[in-house]
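With one protein chain held back, the other chains of the complex are shown just where they sit.
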Amino acid sequence: MNDLPNPSKRKSWLDHLSGMPPSILISAIWIVFMILVAVLADVIAPYDYKHMDLLDRLRPPIWLENGVWSHPLGTDDLGRDVLSRIIFSIRISLFVALMGTFIGAVLGTSLGFAAAHFRGRVDDLIMVLIDFQAALPFLILALAVLAFFENSFLLFVLIMGIYGWERYARIVRGLALSARSHGYAVSMQVLGATPARIYLRHILPNVSSAIIVNMTLNFPETILVETSLSFLGLGIQPPLTSLGNMVGFGRDYLLTAWWIVVLPSMVIFVTSLAFSLLGDWLRDELDPTLRGN
Amino acid sequence: MNPTVVAIKILRASITVVLLVTFVFVILRLSGDPAVQMLGLEVSDEALDQFRQRWGLDRSIWEQYLSFFWNILHGDFGQSFIGGRDALGVVLERLPKTLQLMGLTTIFTFGLGIPAGIYASLHRNTIADRAIMGFTVASFSLPNFVVGIILIMILGVYFRLLPTSGSETWLHYIMPVITMATADAAIFARFSRSAMLEVLHAPFMRTARAKGLMWGQAVRRHALPNASIPLVTIGGMYVGRLIAGATITENVFAWPGIGKLLVNSVNLRDLAVVQCIVILVGVTMVIANLLVDIAYGWLDPRTRTGESQ
Partner (left out) sequence: MRAVDGISFDVRRGGVLGIVGESSCGKSSVAKSILHIHPPTSGKIIFDGEDLVTLKPKAWRDMRREIQYVFQDPLGALDPRMTVLDQVIEPLIIHLIGNSGEQLKQAHELLEAVGLLAESHAKYPHELSGGQRQRVVLARALILKPRLLICDEPVSALDVSIQAQVIQLLEELKTSFDLTIMFISHDLSLVRYFCDTMVVMYLGKIVESGPTEEMFSNPRHPYTQALISAIPVVEPGTERDVIVLQGEPPSSFSPPSGCHFHPRCQWQKSICRSTYPEIELVGQSNHFAACHFVQEIGHKQ
């Protein structure tokens, strides 16, 4: 066994940034742009997303015949400004996805820790729940819950939270179990640390990079699930708007006003693509051993 | 394979199914009076009482659970709002259309996706490889309803080449299948590419070459079988994606299958049908995962001899 010290292998922030390929850089810029749009929606949207201008319905976007600058991306069947609606949809979709990812991470991590710490019956129970969640396609599960309960915004966000918790739980449970058998959990116990301290100060930081990696996977998927459910009319309900919503309601106007469907679809596509690319790259940078997934 | 191991797997699968039925029962009870839920508000009081009797709602919760379970086991999921018919019948009626869609999709997904991935892995870093990788990333960033709508717009509405709803002729099948197959083919392409890449650089491939095998033979005899093992794992996941994909695609194309039925039922709160579909889907998934699990154990000799759970 080599007794010489190893040189430090930690990369600094700058090293990471300068290694970004252009496609990733563009993705990152787009995402920052989306976040800004979401945050500044009230300020930059020309109209309220509910505002109807019934005399100006189905107006085409500016680059087509009959387009006007007051509605640069046109209007929909109720005279609502498409640009404003897209802006607010971005805010709502990102917000829901963020809350959902966060709830899923907290729920999954807590249960993962609980399973690893208490073992025995608790562990068995949680493993069974994980199996159950993984056994049913999430869409079906969500639809079932939505069928039985009234669809409110709160309920919907909670459902988004449940998406993917089992992945966090599995990962965290595995890591916590191996951390426990590892020396440092035992050492900390012998030194007098309480279990809470051991989990929060020692195991959690060592588990955090896996959690973050999973969040980068979870977030774009959550956006896609929310969009799909909204498209079906079972997600975000009017008067609230969402990108999926817009596509769903715009279906009837494909011939007469294709922009109502195409423009939000493009936003969905580019944003989702940007998150996927950035997420892949982040995963490679944070932990090359996870590559190939 | 060790029969005890298989038996344990089957046991775990059964427990999951029981849990699923319990879950449906719980949310059914949590969401309000099941009689009113299932039959609607315009029904007479006698009908409500009759329902309560049949489902044992006047008895203790434990007895209710057991009779619920018993009914389900006998295929009695309650009555649909659609003409007051048996929920299971309503669902099974629409099953063939969905299965057709899924079957065709699977053929295209495997038939296009896997060879594309293998091709890409064998021609790494060429234009073909990069094109395939680029296309696949784009494909699974597109939710399938977007693909569907765009296809309808272009092929159906503007060029009037294909019909946009219903399922009468073979032409009706084209767009839905393309919609469903795109994202999944992309996933399989990426997956088989990375599985092949891992295997191609493994030491046993060098040994095969050293033994004198030509490249093609080495790939066929050694690389492909080993690369197929991880593919089996995502096979289980694939069934889930098929079901979810079908649900959305059928709604985009007004395809008369279970997916459309499900969304309609959710909107109408036709709970008998919803619970029937949910449980059937769950059982299907559990069986699919079980088969994958067993196949995996059989294919990979490393796991053949017992487990450490």
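We just call them A and B in the order they show up, numbering each chain from 1.
Convention: a residue touches a chain if its C-beta (ideal position, glycine included) is under 8 Å from a C-beta of that chain, and two chains touch if they have at least 3 such contacts.
For clarity, every value in this text was computed on a predicted model and none was experimentally measured.
K.L.:
For the chain omitted from this view, which of the shown chains does it touch?
P.N.:
Computed over the complete complex, the missing chain touches A.
K.L.:
Give the residue, chosen from A:V43, A:L154 or A:L191, that touches the chain omitted from the document.
P.N.:
A:L191
K.L.:
Going by the touch rule given at the top, which residues of chain A touch the chain that is not shown?
P.N.:
Interface with the chain not displayed, on the chain A side: 1-9, 182-184, 186-193, 197, 202, 205-206.
Simple rule for what comes next: only the chains that are shown with their structure count from here on.
K.L.:
Please report how many Å separate the Cα centroid of chain A from that of chain B, as a whole number.
P.N.:
One centre to the other, that is 22 Å.
K.L.:
Would you tell me which residues of chain B are touching chain A in their complex?
P.N.:
Within the complex, chain B contacts chain A at residues 12, 15-16, 19-20, 23-24, 27-28, 30-31, 37, 137-138, 140-146, 149-150, 152-153, 157-158, 194, 198, 240-241, 243-244, 247-248, 251, 262-263, 265-267, 269, 271, 274-275, 277-278, 281-282, 285-286, 289.
K.L.:
Looking at the complex, which residues from chain A come into contact with chain B?
P.N.:
128, 131-132, 135-141, 143-149, 220, 224, 227-228, 231-234, 244, 247, 251, 254-255, 258, 261-262, 265, 268-269, 272-273, 276-277, 292
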